[in-house]
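First, the structure itself, so that you have it in front of you.
As you look at this complex, bear in mind that one protein chain is not there, while each of the others sits in place.
As written, the chain order gives the labels A, B and C, with residue 1 at the start of each chain.
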Amino acid sequence: MRIVIPLAITFVAGMIMVLNFFVPHEPFKLLGDNLQEWYMIVASAAIFLGAMNLLHVHFRKIRLKLKNWKYSPVTIIGFLMMLVTGIIYGVVEGMPFDYLFQSAVVPMGATMFSLLAFFVASAAFRAFRASNWRATLLLTSAFIVMLGQVPIGAMIWDKIPLAKVWLMSVPNTAGQRAVMIGAAMGVVATSLRMIFGIERSYLGGTD
Amino acid sequence: MAGMIEKMGNLDRRIIFILIALSVIIPLALGLIFPNPVGAEPSRALFDYVEALPAGSSVLLSFDYDPSTMPELQPMAMAMLQHLFRNDVKVVGMALWPMGASLGQDAMSSVGDSLGKVQYEDWCMLGYKTGGGVMIVRLGSGIQAVFPTDKDNVPWSEIPMLAAYSTLQDFDMVLSLSAGDPGIPAWIMMAGDRFGVPIGGGCTAVSAPQFYPYLGTGQLVGLLGGLKGAADYETLVREHPDAVGAEGGRAVAGMAPQSVAHLVIMLLIVMGNVAYFAEKKRKGGVK
Amino acid sequence: MNWEILGIWIGALLSLSLYSFLYRDNPFYKFAEHLFVGMSAGYWVIYTIENVLKPNWWQRMFPAEGGFQIVWVIPGIFAFFMLARIVPKIAGLSRLALGMIVGAGAGLGMVSVFQTNALAQVEGSIISISAGSAFEMFSSLVLVVGVVSGLVYFFFSKEHTGIIGGTANLGITILMVAFGASFGYTIMARLSLLIGQSQFLMFEWLPTIPRILGIGGGA
Partner (left out) sequence: MRRTAVLLALLLLAVGTVAAQGVDPPERPESAVEEETGGEERPSGPEEVVIAPAHLTNTVRVAALDRVFDLQATDHPNDAGGSVSLAWDFDIKDEVPDSLAVIRRGPSGVEERIATLGGISTRYTDTTVSDGDSYSYWIESLRPDGTPAAVSDEADASSSAQWIHSGRVAMLIILAALSLIIIYYIETAKRGKKLYIREIAGLAAVDDAVGRATEMGKPVLYIPGIMDMDDIQTIASMVILGRVAIKTAEYGSALMVPTARSVVMSVAQEVVKESYLQAGRPDAFNREDIQYLTDDQFGYAAGVDGIMVREKPAAIFMLGTFYAESLILAETGRSVGAIQIAGTAMPSQIPFFVAACDYTLIGEELFAASAYLSREPKLLGSLKGQDAGKLFFIILILLGVIAATIGQFWAPLSSVADFLRSLVAVS
């Protein structure tokens, strides 16, 4: 029983979504449209679980004086600061919640994102070695595309941007397509195992 | 000498980091500008498609990004809006990302003002709604139900231009400026594939390769990839004979540090390979 | 107190603290990282309440024009099941909510991915390889061979020897060329972000330093 009802719900929910795509007639349209909204609501509501876990983990760290526990109050205070300003002042532009978000969270996000500029350089330096012919091909195509990306490439030889476009639209498209079609098979098979309850380990408990 | 080459192969990554930082900071500080030629690329395809829209057509422009990808996507928004407004195309804005709505409104009002376009007559911003692809499907059966008001809570019925639109199919094309999920794929799956509305747009350079397959199948009519795509569009918009009052491109200015940093990375790769082969040769003797 | 300048300073100092990670882990990074995790988690809780739970659930259950839409009790019940994990005694109820999320996700994912990532891509690959110039023919050939051999690479139930092995090898080679191109193409995007962030630090934050010093010097 512990597992049968959840599996039945999975099956019904999955089938509704599939039928919603193929059958325009009611009740499938109504059911499908509603279910899409419902599951978003349920998944969103779960964020309170995460929030409680975050607080639990950091309070525990402080209580047990685990490694780096002195930084845990920073996380807790940051979390509560957003929560309290959000609840009191709302999310309207110009209010404290928005101010904190714009002046702290946004620039930190942009900074973490921009670390990638450094990491692509170090990864390229280390990984792009002509150690065998396949690696050489990878290196060459990366190199040509890089040249084609900037005006300097066209100045060296005016065919380089065209070579870039060719690499991106022919071999790259072919590769992406193979990955996409293959992965789609994986998605179909995995979804199928979920919907029909063949795979149930995500519920905790294999059988 | 040999020792030095070997060291080069195992360069501390922090030296690489410093080189990259310098190659960005110095051209920015000096304000360098390089020319930007545009070939037969997907950015030209998009430009041509938009150029062919007759005056009075309608475009749904979706701002599916947030401030973290502004450097790439905001210049695209500016260039596209200049192009659309110049050709008297009506633009309805919306956003799949919460922060996209105000970024979009800023872009629309600043370009609109410079080209004499009036809010609620030539353009309006519906705002943000959650739901991604699911929400797009609902747009297909009725826009007003999803956006009863615009971003500033002006009711739908009080916005004159919106009377022309009831569903997604009333638009001649959808342009999405997409930083990730939800973005262009959602528009292709839910608006293009389901309702047959032509989809075009711009995206960060990282997601561009993923969208090339959609260009081949015609699911996307054209695409701007990253800062280069933005610079291309700026160039095409400004090269055009009608280009009056087109403002100097931010993307074109950003191309100088791009070029220098690209060169630095390419030099690093070359150095790495030189070191690799030098070491292989040395070890080859021992083998 | 100038809130705008304070905001720029908060952003710039946190940004520099995060950049310091490139050198190595240090107290500045630890501080910024812990703050980032806490603040962004708090942001998402509020965001979820304001942008999902309120408009998509609460305001539909209790519409502005009054009344009570009973159907919206259903997602409420499932959300309650989800949150039941907190109480060990009824934690098992969360499986019901999980079942719904996974089922709906699987159903929606199956049809959408199959349509967009499989069928549409197959349709796009059915092309003539004798159309256009010699170069265009070559390109079409590479495309078809690339897709087909790439797919062969993903065969799992056949040993990769003989013809299958050779084709799979060709497939992974074309995949590598694709990955190289994709990597090279992306560098630009990553640099753009750094350029954007450098512009913020150089042209928005740095100019405030003399202003602040100027005020200090004038006093």
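We adopt the following convention: contacts are C-beta pairs under 8 Å (C-beta built on N, C-alpha and C of every residue); 3 or more make two chains touch, one makes a residue touch a chain.
These numbers were taken from a predicted model, which means no experiment stands behind them.
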Item to check | Visible chains in contact with the missing one | outcome: A, B, C
Next on the checklist: So one chain is hidden, and I want to know which residue out of A:I16, A:I41, A:I76 or A:M108 touches that hidden chain in the complete assembly.
Outcome noted: A:M108
Next on the checklist: Just to verify: which one of C:G11, C:P75 or C:G180 makes contact with the chain not shown?
Outcome noted: C:G180
Item to check | Absent-chain interface as seen on subunit B, which is shown | outcome: 13, 54, 56-57, 68, 141-142, 161, 163-164, 166-167, 169-170, 180-181, 193-198, 206-207, 209-210, 218
Next on the checklist: What does the interface between subunit A and the hidden chain look like in terms of residue numbers?
Outcome noted: 21-26, 29-30, 39, 43, 46-51, 53-54, 57, 60, 67-68, 105, 108-109, 112-113, 115-116, 119-120, 122-124, 126-128, 175-176, 178-183, 185-194, 196, 198-199, 201-206
Checklist entry - Tell me, which residues in subunit C touch the chain that this view leaves out? => result 18, 21, 24-25, 29-30, 32-34, 36-41, 43-44, 48, 82, 85, 94, 98, 101-102, 104-106, 108-111, 113-115, 118-120, 122-123, 125-131, 144, 147-148, 151-152, 154-160, 175-176, 179-180, 182-183, 186
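Note that in this section only the chains that are shown with their structure count from here on.
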Checklist outcome for this item: Taking the mean of all protein C-alpha atoms as the centre, the chain whose own C-alpha mean lies closest is C
Checklist entry - If you take the mean of the Cα atoms for each chain, which one ends up farthest from subunit C? => result B
Checklist entry - Max contacts between which two chains? => result A-C
Checklist entry - What is the distance, in whole Å, between the centres of subunit A and subunit B, each centre taken as the mean of its C-alpha atoms? => result 20
Item to check | Inter-chain centre distance, subunit A versus subunit C - centres from mean C-alpha coordinates, in Å | outcome: 4
Item to check | Where subunit B and subunit C are represented by their mean Cα positions, the distance between them in whole Å | outcome: 16
Checklist outcome for this item: Note: subunit C residues in touch with at least two other chains are 22, 47, 52, 56, 112, 121, 124, 143, 178, 181-182, 185-188, 190-191, 193-194, 196-197
Item to check | In subunit A, residues with contacts to at least two other chains | outcome: 36-37, 40, 106, 109-110, 113, 117-118, 120-121, 124, 139, 143, 146, 149-150, 168, 172-173, 176-177, 180
Next on the checklist: List the residues on subunit B that touch subunit A in their complex, please.
Outcome noted: 11, 13, 16-17, 19-21, 24, 34-37, 39-42, 66-69, 102, 130-131, 134, 137-138, 208-210, 212-213, 215-216, 228, 255, 258-259, 261-266, 268-269, 271-273, 276-277
Checklist outcome for this item: The subunit A residues in contact with subunit B across the complex are 33, 36-37, 40, 93, 106, 109-110, 113, 117-118, 120-122, 124-126, 128-131, 139, 143, 146-147, 149-152, 154, 158, 161-162, 165, 168-169, 172-173, 176-177, 180
Checklist entry - Given the complex with subunit A, which residues does subunit C contribute to the contact? => result 3, 6-8, 10-12, 14-15, 18-19, 21-22, 30-32, 34-50, 52-53, 56-57, 71, 74-76, 78-79, 82-83, 85-86, 92, 95-114, 117-118, 121-122, 124-125, 139, 142-147, 149-151, 153-154, 171-188, 190-191, 193-194, 196-197, 200
